[in-house]
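Of the protein chains in this complex, all but one are displayed in their positions.
Right after this comes subunit A.
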Amino acid sequence: MKILLNGTPRETTAKTLDVLLAECGYSGRVATAINEDFVPAAARCKTDLHDGDRIEVVAPMQGG
């Protein structure tokens, strides 16, 4: 299926969010949202992905 990961189109066979993160090489401290809704880390393995989902993966960054 086709998803948008941090704004970039991507083809994936991952069925859940945790699998997608592993597939993309994410580890460490990241937070996730699907279609603008926060998905807690503990819920990623139960969160099914759907065609067209907009997925955001964010991490700590400098800020004011």
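Keep in mind that, in the parts below, a residue touches a chain if its C-beta (ideal position, glycine included) is under 8 Å from a C-beta of that chain, and two chains touch if they have at least 3 such contacts; residues count from 1.
Keep this in mind: contacts and distances are computed from a predicted model.
Visitor: Select, from "NADH-quinone oxidoreductase subunit I", "[NiFe] hydrogenase diaphorase moiety small subunit", "Thiazole synthase" or "DNA-binding ferritin-like protein (Dps family)", the UniProt-recorded name of the complex's unshown chain.
Guide: Of the names offered in "NADH-quinone oxidoreductase subunit I", "[NiFe] hydrogenase diaphorase moiety small subunit", "Thiazole synthase" or "DNA-binding ferritin-like protein (Dps family)", the one UniProt assigns to the missing chain is "Thiazole synthase".
Visitor: Touching the missing chain, which residues of subunit A?
Guide: Contacting residues on subunit A, toward the hidden partner: 6-7, 24-33, 36-38, 40-41, 56-64.
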